[in-house]
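Report on the following structure.
The complex is shown incomplete by one protein chain, all other protein chains being positioned as in the whole.
What follows is chain A.
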Amino acid sequence: MTDEVRVYVEEAPSQRREVVAPTDMALSLMEVLKASGYDIQATCGGMALCGTCHVEVLAGPALDEPSDDELAMLESLPIMTQGSRLSCQIRITNRLDGLVVRLMPQNT
């Protein structure tokens, strides 16, 4: 089994950047995106408290259902779509291979 997965960040319509993420370091998607140079504030460091790591899942494998804490945070943001998730609450595992996300603007 390989110990990395590929996730894709849609930077503009039909423009996707591949990000390779290790699965053996217990990282969250937020940490991987930050490490890949994306401008994510992640003020709370991954505690589902700040909402500044908001992404929209566009395609790819099914994810675990969000926790109540994650939903509560998402619901308090001005924009929430069907695919809205907090990237800090998504753990990088083999199941994530092929996930496509879009970063949501930080103040929304």
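To be clear about the criterion, a residue touches a chain if its C-beta (ideal position, glycine included) is under 8 Å from a C-beta of that chain, and two chains touch if they have at least 3 such contacts; residues count from 1.
The rule we apply is simple: contacts and distances are computed from a predicted model.
Per UniProt, the protein behind the absent chain is "Ferredoxin--NADP reductase"; the candidates were "Chemotaxis protein CheW", "Glycine/betaine ABC transporter", "Cbb3-type cytochrome c oxidase subunit" or "Ferredoxin--NADP reductase". Interface note: of A:20, A:35 or A:79, the residue touching the hidden chain in the full complex is A:79. Taking the whole complex into account, chain A touches the unshown chain at residues 41, 43-44, 47, 49-52, 68, 71-72, 75-80, 106-108.
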